[in-house]
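See structure below.
Only a single protein chain was left out; the remaining protein chains are all shown in position.
Just so it is clear, A, B and C label the chains in written order, and each chain counts residues from 1 on its own.
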Amino acid sequence: MNRRARLSVFGLGAAGLAVLFALALAGMPDFGTSDHPYRDLAVPAAVAHDTANVVSSVNFDQRALDTLGEEVILLSAVVGATALLRPTPHETQRPPAPGGRVLDGTILMAYLLLPLTTLIGLDVVVHGHLTPGGGFQGGVVLATALHLLYLAGRYESLARLRPLDWYVWVEGSSAASFAGIGLVGLGLGSGFLANVAPHGSFQNLLSAGTVPILNVVTGGAVAGGAVVLLAQFLNQALGTTPQAAQKSAG
Amino acid sequence: MGVLAYAVAGWLVIVGALGMLRSRNLVQATVALSVAQSGTYVFLLAIGYQWSATAPVFSSGSPPTNQVVDPVVQAMALTDIVVSAMVTALLLALTIQIEKTHRTLDPDELQRLKG
Amino acid sequence: MSAALIVVALTLVAIGGATVVFTTDPARQAVTLSVFGLLLTLLFFVLQAPDVALSQLVVGAALVPLMVMLTVRKINQRSR
Partner (left out) sequence: MYQGPATALAPLAVALPVVLACVVLIVERWASRRLADLLAVGTTVLVFGLTAALVAATRDGRVVTWSGGWVPRGGLSVGIALVVDQLAAGIACLAAGLTCCALLYSWRYLKTARAHYQALMLLFLAGMVGFSLTGDLFNMFVFFELMGVTAFALTGLHIEEPDSVQGSLNFAVINSLGAYLSLMGIGLLYARTGQLGLAQLGARLAGRHADGLIVAAFVLVTIGFLVKAAMVPLHFWLADAHAVAPAPVCVLMSGVMVELGVYALARVYLTVFSASIPAPVVQRTFLVTGLLTAALGSVMCFAQRHLKRLLAYSTIAHTGLFLIGFALLSPDGLAGVALYVAGHAGVKGALFLLVGVVLDRYQSVDEGELFGRVGGRHPACWMFLLAALALAGLPPFGPGLGKAVTEEAAATAGHPWLVAVFVLVSAVTGGAVLRAGLRVFLGRGHRPEPIEPVEQMSGGRKEPETENTLRRTPLTMLVAIGMLLIGSTAVGVLPGLAAAVGRAAAVFGDQAGYLDQALFAASAPPVAAAPVAWWSSSGVLLGVASTVLAAVVAGLSLYAHPLVPHRLRSHLAAGFEVVRGLHSGHLGDYVAWLIFGAAGLAALIGLPLLP
């Protein structure tokens, strides 16, 4: 189809969908309604398991199977992207050249921010059952902290801090642990992914049973996964050259 | 007001699809797809909103109450965000390889899968 | 008050989404996408969803635009 025809087909379809959506909205409850049946069940369920962050309770306790699926999607995408971005026989992986000159201030900033962001990341992970955030958000923060070194032009130190195999192992073993913890619940007869650990006391660091454990495991999986993922893109952007275009080795 | 939130969600999905349709570069199509998906988060969170309710996190000292916005849609949106990021990552990886093998990213010039 | 905030945030998101889609240069798109991610973060905060807002901040405003940027860099480097 040419551009005109394509737009016409799309326009017809979009108009139809708009009508459908408008008709559907006529039957929707008002925005901001106080009628939320699932919420009315989820909040007491979270409190019963001493989890102050109800979203974490839904994610890691009540609907933990969804989150297991989410972790596996993450794992699959990381493995998939690694496979898709592998250097082909016609490409060479050169050690990245030290980046251009970077202002001293930037380097200083990055080095100061690195420990700080790492701490924030860890904090977000371990308090996932109490405050907003959790394994996922904290994991990405941890992975990003590492990449501040790239911002500072220190790609070599990044490469040293990043023996990629380790991160693959961290990711793989974390994802396996998530499923494994689920199987423990099954083995104890409480059900797959059941919250079998002692619940502790509400709003305490030691509370919510398996929720913080799964949060930490997720943090590991996400941090490892995000580092591996970004490494693939960094290698492509900075390290891989087709053999023909290669001028001098390393 | 009530309809605005839902309408914005629908708008993002359609405008994202339009962006994919019009794109002259697959990176642009990938980004447009992620815009389309952001419509789904907006939709989910709009459904779970409640006027003058607080976030579903009971910080220390605050007693548990039912007057919080729906935590379930938030959990769904979280999952959705991860899915979106991962699909985007795979698409970008494919885009890099398409550029390597075809030397172009313009859908109009990718002519190999015909008939 | 909150109603007004929500309307403002929604409008910004609607405009932001369209801006990202209609940015034709992929390198600029990495930037607009990041800004769009921040607008969504704002909206999610206003909608009392701090967990989602935090994810959107780290993923939508940082991780994904970073990947887009690296992809664009790779592609431009080759076409040069």
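In this section, a contact is a pair of C-beta atoms (placed from the backbone, for glycine too) under 8 Å apart; a residue touches a chain by one contact, two chains touch by 3 or more.
As the structure is a prediction and not an experimental result, all values here were calculated from the model.
Though it is not drawn, the left-out chain touches A, B in the full complex. Note on the undisplayed chain: of the listed residues A:63, A:129, A:147 or A:162, the one touching it is A:63.
Considering A:144, A:195 or A:218, the position touching the chain not shown turns out to be A:195 (whole complex). Within the entire complex, the positions of chain B that touch the omitted partner chain are 9-10, 13-14, 17, 20-23, 26, 29-30, 33, 36-37, 39-40, 43-44, 47, 72-73, 76, 79-80, 83, 86-87, 90-91, 94-95, 97-98, 100-102, 107-108, 110-115.
For chain A, the residues touching the absent chain in the complete assembly are 1, 6-7, 9-10, 12-17, 20-29, 35-39, 41-42, 45, 58, 61-66, 68-70, 72-73, 75-77, 79-84, 86, 88, 90, 165, 168-169, 172-173, 175-176, 179-180, 182-183, 185-186, 190-195.
Keep this in mind: only the chains that are shown with their structure count from here on.
Separation between the centroids of chain A and chain C, computed from CA atoms only, is 17 Å.
Within chain A, residues 53, 55, 132, 136, 229, 233, 236, 242 each touch two or more of the remaining chains.
Contact of a single residue of chain C with at least two other chains is seen at positions 50-51, 55, 59, 63, 67, 71, 74, 78.
Here chain C touches chain A in the complex through residues 50-51, 53-55, 58-59, 62-63, 66-67, 70-71, 73-74, 77-78, going by the rule given at the top.
Listed in rising order, the residues of chain A touching chain B in the complex are 6-7, 10, 14, 17-18, 21, 25, 28, 30-34, 36, 38-40, 42-43, 46-47, 52-55, 57-59, 63, 66-67, 69-70, 73-74, 76-78, 80-81, 84-85, 130-132, 136, 202-203, 229, 232-233, 236, 242.
Considering their complex, residues 2-3, 6-7, 10-11, 13-14, 17-18, 20-24, 26, 29, 33, 36, 40, 43-44, 47-52, 55-56, 59-60, 63-64, 67-68, 71-72, 74-75, 78 of chain C touch chain B.
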